[in-house]
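Dropping a structure here in structure tokens format, bear with me for questions.
Every protein chain but one is kept in place in this view of the complex.
Note that the chains are named A and B in the order they appear, and that numbering of residues resets to 1 at the start of each chain.
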Amino acid sequence: MIDPRPHPSLHLRRRRLRDRLATLLITAGGIGVLVSVLAIGVFLALEVIPLFLGADALDTDELWRPQPVEGAVEPRHRWRPEPLGEASPAHYGMLPLAWGTLKAALWALLFAVPLALGAAVHSALYMPRRLRARLKPTLELMEAMPGVVVGFVAGLLLAPWVERHLTATLLLVMTLPLGVLLAGGVRGLLPAPLGRRLTLGWAGVWLMPWLLMVGAITLWLAPWLEAALLGGDLRGWLAATLGLDYAARNAMIVGVAMGFAVIPGIYALAEDALNGVPDSLAEGAQALGATRWQTLWRVVLPAASPGILSAVMIGAGRAVGETMIVLMASGNTALMTMNPLEGLRSLSATIAIELSEAAVGGTHYRLLFLAALVLFLFTFLVNTLAEVMRTRLRRRYQRREGGA
Amino acid sequence: MRRTWRRHGEGPWPWLAAGSVALSLLMLLALLLLLATRGLGHFWPAEVAVVTPHAGSPFAGIAVREEAIPGDTRRERLYFTANRDLEGGRWRWVELGEIARIDYPAELVMMERSRWGDLVGRLVALEGEGESHVGEAAWPALQARLRALERLRDERDRLRDEVVMPLVRRLETVDSDEVRAALAAANGRIRELQATMGGATLIVESADGRRVEQPLEKVLRAWRPNAMTLLDRVVAWGEGVWRFLSEGPRAANSAGGVWPAIFGTMLMVLLMSLVVTPFGVLAAIYLNEVAHQGALTRIVRIGVRNLAGVPSIVFGVFGLGLFVHGIGGSLDEWFFSERLPSPTFGTGGLLWASLTLALLTLPVVIVATEEGLARVPDHQREGALALGATRMEMLTRVVLPMTLPAMLTGMILAVARAAGEVAPLMLVGVAKLASRVPVDGDFPFLHLERKFMHLGYHIYDTALHGDDVQAAMPLAFATALLLVLVILLLNLTAIFLRHHLRLRHEVPSRV
Partner (left out) sequence: MSVFMSSSAARGPIIDFAASESCLEINGLSLAYGDKPALRDLTLRVPRQRVTAFIGPSGCGKSTLLRAFNRLHDLNEEVVRCGEIRLEGQDIHAPEVEVAELRRRVGMVFQAPNPFPMSIYDNVAFGLRLQGELRRRQMDDSVEWALRSAALWEEVKDRLRTSAWALSGGQQQRLVIARTLAVQPEVLLLDEPASALDPISTLKIEELIGNLKSRLSLVLVTHNMQQAARVSDFTAFLEQGELVEYGPTQTLFTHPRLARTENYITGRMT
């Protein structure tokens, strides 16, 4: 056969050149992109440094210690970055903002973690494969819900509704779990054909109408209960007995809305962690006669705990940085209480509101950059830690599986 | 085989776990349902009731919702009464027990006006230009006049956009008598049109018998909600949805449509994906195929993944500091110094917003592409190499075509994420009301420095910053529904693609 190639050696040199060139290009481009992306932290830090260096450096005590405030005897934390006039200078107490951020994240996690972990456990252990294959993308859609929409619904619909139905809302926290347990108990007593259809595996679906019913009954009962027990005025009772003030847009609303936003993320990672536990571990326990729940509690959960912890951490990172939900549902009042019924102001919302109006290069401007830097470092650290934990865990299982 | 997991002995905890699945799904469902009903319901031409209370004069309004009065067993109902110029407000709560009678008179007319919002009442007469239609004859006459007005308005708008505005802009550069004359002629024509529009007046009687004189030129549309058949309503609903999608906002964003916001969002997202896709893919190829696979690559990979978890507002701050004040400020000094101190690129704009969001979504594209690359089996790579392919030939001819769906998935997810982000945009270029769209007939046609409108920001703005939030709520809901639908659609496409992809890569050979 004759060689069909046109000038093999010349062609080859051209191909080699092209290969080298393309590799060079990709390397340069790739490194460029990666470096520029990772340089965000460095850039923020550079913008913040002038705050603490130079002639007009800020006294760091001002940021996190109570300062004397006009009109108050005790020194206080106050965030008012633009001076109002000669008599009332600017106050740079950032502690209330950090406090608000953490408070919002805490209430969000308080709401989201039990739900997300419960859902993860249920779908990893009890759910039929077919249903699970549907549930995962559905919850992915939940994660894709834009923050501005969630915040809008929470701030403009949920907040006024809860304000009107505070008793019912607080009651729901108790009646919904009780209702679920009731459903579990009643199912055991049902005649066989019906009981068999309402399996635990499908409970995630058939409990939905049941929960709706429980909710409706709670709403119907609430005014009556409030009248009977609290003299018809829960808010008055809260203020008188517990000293709690109430604001329509409060930490509880933020918690629920942001919890809604972080549930899917925590769920997905926790479910991965639970599913990653080798079956051999669980089967061993089940062979000894443990129920699935006992197996979970004694064997699977301890084994998956680093993964679950990392899921919660990533959820916390998301909650700390979320902006639109807090902005729209929190009332943005810089307070320092733990009261879930009062408003708060977070770092992220403060940046969103104030940065476009702050004078470029001024103290206020740089302080907001500091806030962004703090958020960046916090989430980056938390996420890195979570990621490292997750990879460790995965490698451990891989070794187990490989050794088996 | 004995597989008797003691199903009844599982205890209470599994039920609570199942309950949390149910509750999560219920919340999602509730949110979607809420958006769908409130968002779409707004366009439905609802019946207008004339409510006669036991005490006081009757009023006309659309029932919105009912609530229990706090600390009381009675219930009250909210009516949308329109007629802000007459009543001072457009909402009215009525306790149910106070209502003596509710009628739905067919001759009630509802009007959308360019000022003062809606008007509701009985049409008494249409007067002006020497003719007068009274009573029943007024309604067909009104409709004919409205159609004529619509045409006049269209022509006026066309004149303003296509003749006057270009002339004005030309005057900024060349000051010639010729241009001035043309401008004067066009303005004269507009004044003429304006004069033709005016003149006619509607006499409307409100439910409590007061009469209003309403200049016809301020009336945009009129309909008789109680006289409409089901088909009429469906058609009117469809028209309402279409107007919402195709028109610009009015009355400080509390009425009208969201077309500029749709356009702004799409344009921004398009520009962003043009930036993010090539760079993200490049970075992923470098990380996965070219870079030495060692500790450093592992660290970089973790870093990139974590960047996806960095709050979006931080990207906004970065974009403001680097793009807007850093690069934009320098650009202004070098190229647009004649316009200073008013900034050109040194303020938020389309370009900076797209770049900021590109940075924000870069990890999404990188991670998705990397996953796709990792999923290409090694034997495919070796097969190509064993045939004498160089690494680039292997990549371009075998690996990248197989990764294409993954890249597409990454891009779609990036777009979905970017379309819903609002916080960073608030810092780098979104506008409550952009006077000029970023694309027009002026050179260079695409104006990257202009501010733009965005669906997400539109929701935030109408819902929190309007003067009558109640009235703006339905529009905010419709906008939210639109945004959510777009994002859901994008995500579903991505999910479908990924699923499809997984199937295609499984076991190439049938042994």
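For the reader, a short list of remarks on this structure follows.
FYI, a contact is a pair of C-beta atoms (placed from the backbone, for glycine too) under 8 Å apart; a residue touches a chain by one contact, two chains touch by 3 or more.
Treat the numbers as computed from the prediction; the structure is a model and nothing was measured.
Only one of B:Asn288, B:Thr390 or B:Thr409 touches the absent chain when the whole complex is considered: B:Thr390.
Only one residue from B:Ala63, B:Ile302, B:Met402 or B:Leu464 touches the chain missing from this view: B:Met402. In the complete assembly, the contact with the undisplayed chain comes from B:His379, out of B:Arg74, B:His379 or B:His499.
Summarising the interface, subunit B meets the missing chain with residues 292-293, 377, 379-390, 393, 397-398, 401-402, 504, 508-511.
Not every partner is drawn; the one left out touches subunit A at residues 1, 3-6, 8, 11-12, 15-16.
Methods note: only the chains that are shown with their structure count from here on.
Subunit A makes touch with subunit B in their complex at residues 15-16, 18-19, 22-23, 26-27, 29-31, 33-34, 37-38, 40, 43-44, 47, 114-119, 121-123, 125-127, 135, 137-142, 144-153, 155-157, 164, 176-177, 179-181, 183-184, 188, 200, 203-205, 207-208, 210-212, 223, 227, 232-233, 260, 263, 267, 286, 291-293, 314, 317-318, 320-324, 327-328, 348, 351-352, 355-356, 360, 368-369, 372, 375-376, 379-380, 382-384, 387-388, 391.
On the subunit B side of its complex with subunit A, the touching residues are 5-29, 31, 34-35, 67-68, 70-71, 73, 279-280, 282-283, 285-287, 289-291, 300, 302-307, 309-318, 320-322, 325, 348, 359, 362-363, 390-393, 416-417, 419-423, 426-427, 456-457, 459-460, 463-464, 469, 473, 476, 480, 483-484, 487-488, 491-492, 495.
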